[in-house]
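With one protein chain held back, the other chains of the complex are shown just where they sit.
By letter and in written order, the chains are A and B; residue numbering begins at 1 in each of them.
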Amino acid sequence: MLDIIRFVISAALTLAGLFCLLSGVVGVYKFRYALSRVHAAALLDTVGILLMLLGVIVATGFTVASLKMLVVIAFLWLTSPVAGHLIGRLEVTINDELSRDADVLDQDYVEQEKVPETTTTPADDTQEEAQ
Amino acid sequence: MEFLGIILLIFVIICAISVSLTKDLLTALVIFMSQSLAMAVIWILLESPDLGITEAAVGAGITSLLLFVTLKKIHAIDIQKASEKESRKEEAISDGENQA
Partner (left out) sequence: MAKIRPDYETSWFGRLMHWLENGSTALDDAMTDEMDAHSRDHLVDSEHHHATQEHALEERRHAALEREQRMYSSLHQWASTKGSRLMRWVYIVASVVMCVGIIALLLNTAANLPPYGDPDNPVNNEVSAHYITQGQAETGAVNIVAGMILDYRAFDTLGESNVLFIAAVTVLVLLRLAPSRDGKPTTEMLEAEADDRLYEPKHDMILQHQANLLVPLILLFGIYVVMNGHISPGGGFSGGAIMGAGLILYLNAFGFRKTERFFTFRTFQIVSLMALAFYACSKAYSFFTGANHLPSIFSPGTPGMLFSAGLIPYLNIAVGLVVCCTMYAFYTLFRKGDM
């Protein structure tokens, strides 16, 4: 009886995790703006990994391998959201028309993040060499 | 388990072919990274964990990272401004209408 309950719980968790990961992939392809794509990738990746690995932990029982999988979950929860945050911050730095793509709540932060235009780019170097 | 191996091998072949055929260098790099990840899983399936750890650390980690930094150094990552992207899309749409 306990085996059947364990099997059903682990199967449900694994399938839910698989569904989350697949939705993340579909979202990365279908969304229009970069910030929405980052949202889909980072969030759904994290939750999908959690559900899937929890399903595998329930299936294997209480061994050393399950402790290692808990450590893997902690590591991935530390790195995936930070990666999404960094990509979002880069998008704010680069995108010129941010108010068209997203609701800007703090315009001063956006101004401060922008890169100043007075830097040497390769185009300037070749022009100087030609002269 | 053999079925998973066959699927992963076909994925690796498709990734390798598409790395050569892509025009954008950044896209080629990301496909190369995913191919390295699939190779790491294949090494585990073939019962050699040494190679699996090394491929995951070196291939999917360090090599791809170094190639990204190389792309940045040769200025091959073009940061398209949003207005340029819109104008390019409009040009493509008008060209398609003129041809049709």
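The criterion applied here is as follows: contacts are C-beta pairs under 8 Å (C-beta built on N, C-alpha and C of every residue); 3 or more make two chains touch, one makes a residue touch a chain.
Keep in mind that what you see is a predicted model, and the values were worked out from it rather than measured.
The hidden chain, counted over the whole complex, makes contact with A, B. Within the complete assembly, B:Val58 is the residue of B:Ile7, B:Val58, B:Ala76 or B:Ile93 that touches the hidden chain. Residues 48-50, 52-54, 57-58, 61-62, 65-66, 69-70, 73, 79 are the ones on subunit B that touch the missing chain.
Those residues of subunit A that touch the chain absent from the view are 75, 78-79, 82, 85-86, 89-90, 93-94, 113, 115, 119-120.
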